[in-house]
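Please find one structure pasted underneath; my questions will follow.
What you see is the complex with one protein chain gone and the rest in place.
Up next, subunit A:
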Amino acid sequence: MSFLEINDLKVHFPIRGGFFNTIQEYVYAVDGVTFFIEEGKTYGLIGESGSGKTTIGKAIVGLEEPTGGEILYHDKPLGSRRARKKVGYNKEVQMIFQDVLSSLDPKKRIRDIIAEPIRNHEKLTDEEELEKILTLLNIVGMPPDALYRYPHEFSGGQRQRIGVARAVALNPKLIVADEPVSALDLSVQAQILNFLKKIQKDFNLSYLFISHDLGVVKHMCDYIYIMHRGRFVETGTRDDIYNNPQHIYTKRLIAAIPEINAENREEIYKNRIKVEQEYREKESIFYDKNGKVFDLVQISGTHYVAIKSKEDLKNVENNIA
């Protein structure tokens, strides 16, 4: 059962200018995306920088006011701040950030950082609160003496754990993870990913995993959304996206990932050049005249592709074959 539904979400940023600082134009950061989130699942949101993936994340946690569309939480619309508060939404949806250091107040001790959401939403005595923080630190594998230290005293991986501890403090249902591992080294990245998976099982969490690293997303996510120019170009299960990509943009992304195999370098290179060329030639089939992505069309049970009509897809396939 899905508990969060996003219907035709739009976030447009005005560009102001001119003599009276009037609105000249809009940036269509997110331009009509629809998806839903079920319990205990991980959703991946992939796209290059500027494709609007972070904006979706921010709109979901309420850091960005949507221009259009609606977000339904247990079938109740979340329009205003008050509506969010009424259904306890702020408690249920948390976020972890890419640059953890800037998301942790440098003047606060770890105890206060983790206590902040608890103090906002729950009424606990000091002892109860301390006990809760200690359990949280234990869950994320940090020693109790971390309580009275400051964020700068920790390494990147440890800071990310503190961010996670703060996010899970209120037993949320959904965590929006915005590039949680892209600033970390390989071995630390592996630690954090394993650990995110572990707490997912323990708490029955859902993740919305925002990343540009297709390897990480492949490892983590059940269902994947590929974004380009503020819209979804292809959505499907991991299997659909990686083994049967249909949209030319998805193909291009996958072809650009450097494979960890030095053997058939030439082949990979040639394939990439081929896909790149195809991307340029076939642009008109996958994007309309203004470069806008078409609406999604269902091509199998779970697999959707943004294309004008299904026939076009067949034509493309024939051409390639």
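In this text, a contact is a pair of C-beta atoms (placed from the backbone, for glycine too) under 8 Å apart; a residue touches a chain by one contact, two chains touch by 3 or more; residues count from 1.
Throughout what follows, contacts and distances are computed from a predicted model.
You can't see one chain of this complex, but its UniProt record names it "ABC transporter ATP-binding protein", from the set "ABC transporter ATP-binding protein", "ABC-type sugar transport system, periplasmic component", "Sodium/proline symporter" or "4-hydroxybutyryl-CoA dehydratase". Of the candidate positions A:S102, A:N194, A:N244 or A:Q277, contact with the unshown chain belongs to A:N194. Contact with the omitted chain, checked across A:L253, A:V293 or A:I307, is made by A:L253. Here one chain is not drawn; of A:R238, A:K292 or A:K308, the residue touching it is A:R238. The omitted chain makes contact with subunit A at the following residues, 48-49, 155, 185-187, 189-191, 193-194, 197, 212, 214-216, 218-220, 238, 252-253, 255-263, 265, 268-269, 272.
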